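A single protein chain has been omitted from the complex, and every remaining protein chain is retained in its original position.
Take a look at chain A:
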Amino acid sequence: MIEIVSEQRCIRCDICERVCPAFVFDRDDEGLPVIARQDDCQTCYLCEIYCPTDALFVAERADGPTGITLAEVEARGLFGTYARALGWSRGRAGGTEADPTHRLRVAQV
């Protein structure tokens, strides 16, 4: 589930609020996203890759929060890891031209 919004990294662009398919975020008076409906989160990790500053972290448990802290996410270098693995950057799509999934589909049979 979505667990962490880094206040420091966030530039208050409101993209995550708009693109989250489960409508999980609200914004506070300063425009900072607030995780308002965490239990609705479908753990799709898509807000992470749409965020232009890698300010969001979705933990691996889909059925409840893990309680991971901002400090741990920073220390383990976990912000932005999904975006980098895909080849997305600063909220922009990229990397699908290098997707090797076709090799898996051949090897699978």
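Keep this in mind: a contact is a pair of C-beta atoms (placed from the backbone, for glycine too) under 8 Å apart; a residue touches a chain by one contact, two chains touch by 3 or more; residues count from 1.
To be clear about the criterion, contacts and distances are computed from a predicted model.
Student: Tell me the UniProt name of the left-out chain, picking from "Oxidoreductase", "Deferrochelatase", "ABC-2 type transport system ATP-binding protein" or "STAS domain-containing protein".
Tutor: Answer from the UniProt record of the missing subunit chain: "Oxidoreductase".
Student: For chain A, which residues lie in contact with the unshown chain of the complex?
Tutor: 15, 18-23, 40-46, 49-50, 58-63, 78, 81-82, 85-86, 88, 93, 95-105, 107-108
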